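In this view, the complex is presented without one of its protein chains, the others remaining in place.
Chain lettering (A, B and C) follows the sequence in which the chains are written, and residue indices restart at 1 in each chain.
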């Protein structure tokens, strides 16, 4: 499962940066963090799960090294997306707000099958650790969009839960639900490495995580 | 499981009255409803799951027939409770707002064990059919009181669900939950008949459904 | 939701036959049972959830009345299927072993998405009432075929449960599951009436319940 090519990590000292390095194996040949940067050799793929503010630097590094990009930063605006589309004309770029394979499949299921349950009631529930500030979770909101209609949302906050999401449907005689559970926070790093492996098979272009999962 | 003694039903034409007759078997010898009353012989036990307004009539009938009472009416005030205590000096009276055996056991579990989880986070969830008006359910509120502290409550409304209740606890490393599910609405009538059978073994006194379940 | 055309029921005195009549509303104009048959007028659609042995009689009745057929009998062999294909050249025929909308959607989800989870572990669990003889349930076996690979199966037998089915997937960092729950046994009759309404829009042909659900 390890990545066998030189890679770079933007935000290398943050929690997500360290988990990506653990999942990819070895040592990144390019590290960028708040106060500095090290580079030994040329990365074939760069991971950026840091902050939208550093996106111009990330794009420049990808161009210089002709490196693929796996982009997991949230809160991207239209300008950021335009920059990624520009870069994708030269190198492969995977962009997603959620790198969990199970969440990606769950969103596809809801998008494809919720329309067949249009006359059923539907609700979404999510459960996370007690320290999570926002509610509902960004993932729950994304799943609600995939489901295609406004539904009630419930947020549970319990101990150290890494993150559960459930979509529930019911009619007079039956219920159907889809339930995702994160076992550990490493799940996103595992998905990011899978995205990198996918990107390395492409010449250029902008890809979603659904492309990766279907890949 | 049938009741083999003559019995009466207050509110005999309502849904709960009919389900009690179905669970008790045979035909009630005493029937009271909005517009009338029939009585053939003398009931050994009377079921009242109708309305607090008819309580005086119910008490009078129990006194006249020296009949036990299984009382399931909700929204009883202090005056109603005083009347039941008075009656209980003469005949056995079981009074509860919920005649599900599983809910009774769940409430006991929460009362006895939630104190050992006082430093865990806790929440309550309930799910009912889409036509249910009140939220949270009265049963969820009762379970919250058994749990012994104020906790967040979530109400799901989906299709034809007869009624689910769950109490969830979580700390940093684990979760523990207790989950009750009504399979059909007959569950309360089955519990009422069990309460009647219990009452028939007593001389007099006011009993809870917990007394019945521990029976 | 009621069916507003004349209809017939093969096996009209059995449990499923009576539930179909309850779901379709009114009185069937054609009733066939072990010891007899009544017919007043001409059915537009005939339901057969009885036994493979009476299939020849059912096919003959459909031909005579130019009636659509909703076929829910299990244990059909190749000869029976050939007879249905023959009939479908003249009238619309819906044939399925399971008329639950939720189970049909669950099977489609497994067929379409289990291949994306080919490197995850998978298991199937089902729970039914204590009187159910066979294990795993026929529906669990069908879901296993939809899933596309052999997986461990678990059968729970508890009280009066009408029927739960769950497919569970897990990898190192996450789990994903799809869970169906029958609230009441009427769910199949509701689906059969939906199939009838679908069939009435067709000239002829053999259809699956997936065709009905995709409608």
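As a convention for this text, a residue touches a chain if its C-beta (ideal position, glycine included) is under 8 Å from a C-beta of that chain, and two chains touch if they have at least 3 such contacts.
Keep in mind that what you see is a predicted model, and the values were worked out from it rather than measured.
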Next on the checklist: Can you say which of B:13, B:51 or B:184 touches the chain missing from this structure?
Outcome noted: B:184
Checklist outcome for this item: Contacting the left-out chain: of B:60, B:89, B:112 or B:134, that is B:112
Item to check | chain C residues touching the omitted chain (full complex) | outcome: 120-123, 125, 127, 130, 152, 154, 156-161, 168-175
Item to check | For chain A, residues in touch with the removed chain | outcome: 159-162, 183-184
Checklist entry - Residue-wise, where is chain B in contact with the chain that is not depicted? => result 100-103, 105-106, 108-109, 112-113, 116-117, 169-184, 186-187, 190, 213-214
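One rule holds for everything that comes next: only the chains that are shown with their structure count from here on.
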Next on the checklist: Using the contact definition given at the top, which chains are in touch with both chain A and chain B?
Outcome noted: C
Checklist entry - What angle of turn lays chain B on top of chain C when you fit their CA atoms, given in steps of 5 degrees? => result 180
Next on the checklist: Looking at contacts between chains, which pair has the highest count of C-beta pairs?
Outcome noted: A-C
Checklist entry - Going by the average position of its CA atoms, which chain sits the greatest distance from chain A? => result B
Item to check | Identifier of the chain whose CA centre is least distant from the whole-structure CA centre | outcome: C
Checklist entry - Which whole number of Å gives the spacing of the CA centres of chain A and chain B? => result 49
Checklist entry - Using mean CA coordinates as chain centres, what's the chain B-chain C distance in Å? => result 38
Item to check | Residues of chain B engaged with two or more neighbouring chains | outcome: 159-161
